[in-house]
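Every protein chain except one is present and positioned as in the full complex.
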Amino acid sequence: MTSAADLSPSYDLVVIGGGPAGLAAASLAARVGLSTVLFDENPGVGGQIYRGITSTPIKNGTVLGEEYWAGGALASEAKVSGAAIVTGATVWTLDPSLAVGVSIAGKARLIQARRVIIATGALERPFPIPGWTLPGVMTAGAAQTTLKAQGLVPDGRTVLAGCGPLLWLLAAQLLRAGVKIEAMLDTASRRNWLRALPHLPDFLLSPYWRKGLALLREVKAKVPVIAVDRLSAAGDGKLKEVVYGTGGTEHRLAADLLLLHHGVVPNVNLANATGAAHRWNERQLCFEPVLDDDFTSSVPGIAVAGDGAGIAGGTAAAERGRIAAIAAVRALKPEASVPDPQVVRQKLAREEMGRAFLDILYRPADSFRRPEGDTVVCRCEEVTARQVRAMADTGCEGPNQMKAFLRSGMGPCQGRLCGLTVTELIAEQRGLSPAEVGYYRLRPPVKPITLAELASLPIGEAERKAVER
Amino acid sequence: MFKRLHDTATVTITVDGQPVRARIGDTVAAALLAAGIDHCRTTPVTGAPRAPYCLMGVCFDCLVTIDGVGNRQGCLVPVREGMAVATQIGKREAGR
Partner (left out) sequence: MAAREYDVAVVGGGLVGAATAWGLAREGCRVALLDEGDRAVRASRGNFALVWVQSKGLGLAPYAGWTIRSSDAWAGFAAILKDETGLDVCFQRPGGFHLALSEKELEARAEVLKRLHNQPGIVDYKTEILDHSQVARMLPDIGPEVVGASYCPLDGHVNSLRLFRTLHQAIHARGVDYLPSHRVDDIQREGGVFRLLTPQGEVRAGRVALAAGNANMRLAPMVGLEAPMKPERGQIVVTERLRPFLNYPVVTLRQTDEGTVMIGDSKEEGTDPARITLGVAATEAERAVRQFPLLANVNVVRTWSAIRVMTQDGFPIYDESETHPGAFVLCCHSGVTLAANHALTVAPMIARGALDKALVAPFSARRFHVQEAA
C-alpha cells in the first residue's frame, strides 16, 4: 500500500481515476518515461465498468460477459507500465496551478503536476421518483458493483426500472448468475423510437447493435417487461412495494429491492471545481466540459478523458485516455515515440458511432427527470421538488442562488445527486433552457477531508498573515 | 436483500456490537448488504433511515461510523478483521 508520505512531491502526469481512460492514459505516458501517478479512491482499479477486475470472485466468464474481461488487459498493462498506481486515494482538489490534493488513509498531500488527466468517469443520472431514498431502492450500477467486486447478488423480490443499455446488461448478468427478476419496468418514452430512427443506419454500423439485440432477447425471454409512465417506491422505513402506472391504471408490486437506472452522465465535480468551462449537452441532457481535440479543457494543462468528457462508453474511454496522454507526452517529452493520434482518433470515431441512436432511444422521459410535489430532489439536505419550484417562482433563477436559499447541493455529495434535477426544475419553472440556467459552481474539497488534514497542508507566510491579524 | 454467489467469508466485523461475517474484498457497505442489515444511517435532517444507494462513492448514503470515526463512506472502505462498524445516527458528534 502506498501511503501519502511515499508520494513524490511532483510528477509529470497525474491521472485521476483508474477506469479505462485513466488506465490507458497512465500506461501510455509511463511507458515512454513520463513520471506518472494514477490515483483512484476505490480499493482496486477498473473504474465502474471493470470494477473489481483484479480481484473479482466471479470466475465464470459468461456471467459478466466478454466486454468485462477485456478490462484485465488494461489493468495489467498499467501495472507493468512504470506508473505508480495508488488506490484508496481520494483526490479532493485540483487547482488551476496543477496542484493536486490527495487524501490516503486519512493523510492529505499536495502534489505538483505538470499535466493532469481527469478520468473520473460517469455517475448514474439522478432518478428522483417518490420513495427513491428508501432503503431497498438502489441504482442498477450499485447491484452491478456488488456482483463484480464481491460476487453479491440480489436475493428476494427484485424489480428493475428505468431505461438504457446498462439496465439491460445488468438484467442479463443477474439472470446468468441465477437471480430471479420479478419485472423490468421500462420508463423510456415510446415516441423515442421515431426520433431515433434517423440515426439507425449509423448504429447498425457500430459494434453494439448485434450485442444489444441479443441482450434484449435474452432478458425478454425470462422477465416480463412492462412499459410505465409513472413509478414510485412505497414502504415505511424500507421498500415494500413498487407502484407503477400506465395511462389511468395503477399497479402495486411487492418488492424487496428496486434497482433504478436511466442512463449515466459525466461526473463533472472535479473538472467544474478547477474552473473549467462546461456546456449543456441537449442530446445527453447533462453538462460536460468544453474540450479540444486532445481532450484538453479550458484550464491549461488539464485534460478530461473517458465518460467524464461526455458519455461514449468504456472502449471509447480508453481511446480518449490515449489521445489525452499522447498530448501530454508531446508537450513534456516531444522526442518520445507515441502512437499516431490520428489512428487513435479513427478508432475512437468507430467506437462513438451509434451513440446518437442510443442517446435518443433511451432519452429519459421528462416526468422522470423533473419531479413534482414532495419528491425529494436533494437527498443530502432533503429538499423537495415543491420547494425548488416554489423558490423558482419567487424569482430564483439559478442553482447557486437556490443552494443559498434551500441548501440543495450543500450536503456531502455536493450536488452530484441533485444538480441536474435542480437545473432542469428551475428551467421548466422559469421557461428557460438548462443551458441558460447553468450548474452549481463547485469548490474544493470535492470530496470531504478532515479539518486536521486541511490543517496539515503547507502554509505560506502571506497565507498565514491573511488569517492571523 | 443480497446473497453471495460464493461462500468465502473470512473475516468477522461487528455491527452495532453484533458479530457479522464478511469476505476479504468486501467493502463495509457490501458487508452490511450481505448481512441483510436494513439501514446504515439515519439522516441529520429528518432522521429518515437510509441504506447504501450508489456503491460508487458519490451518494454518501452509506455513511457509517467505523472504528469510532463518524460519517465514513462505507462503500470505499475495505473490511478488516475486528473492525467495529456502527449505525450513523443523525448528525455526527464532534470528536467522534
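In order of appearance the chains are A and B, and numbering begins at 1 in each one.
Simple rule for what comes next: a residue touches a chain if its C-beta (ideal position, glycine included) is under 8 Å from a C-beta of that chain, and two chains touch if they have at least 3 such contacts.
Remember, predicted model here, so these are calculated numbers, not experimental data.
S.K.: As a test of the contact rule: which chains in view would the missing one touch?
M.R.: A, B
S.K.: Of the listed residues A:E77, A:D155, A:D229 or A:E397, which contacts the missing chain in the full complex?
M.R.: A:E397
S.K.: List every residue of chain B that touches the chain not included in the displayed model.
M.R.: Listed in rising order, the touching residues are 44, 69, 71, 90-95.
S.K.: Write the list of chain A residues that the hidden chain touches.
M.R.: Interface residues of chain A facing the absent chain: 93, 95, 99, 101, 106, 110, 275, 391, 394-401, 404-407, 410-412, 414, 437-438, 441, 443-445, 448-452, 454-460, 463-464, 466-469.
Throughout what follows, only the chains that are shown with their structure count from here on.
S.K.: Starting from the mean Cα coordinates of chain A and chain B, work out the distance between those two points in Å.
M.R.: Centre separation, chain A to chain B: 22 Å.
S.K.: Of all residues in chain A, which touch chain B in the complex?
M.R.: Going by the criterion above, the answer is residues 41-43, 48, 52, 55, 57-58, 88, 90, 123-124, 133, 135-139, 141-142, 145-146, 149-156, 177-178, 237-238, 256-257, 267, 379-382, 411-413, 416-417, 447-448.
S.K.: So in the complex, which bits of chain B are touching chain A?
M.R.: 1-6, 8, 23, 25-27, 30, 33-34, 38-39, 43, 45-46, 48-61, 63, 71, 76, 78
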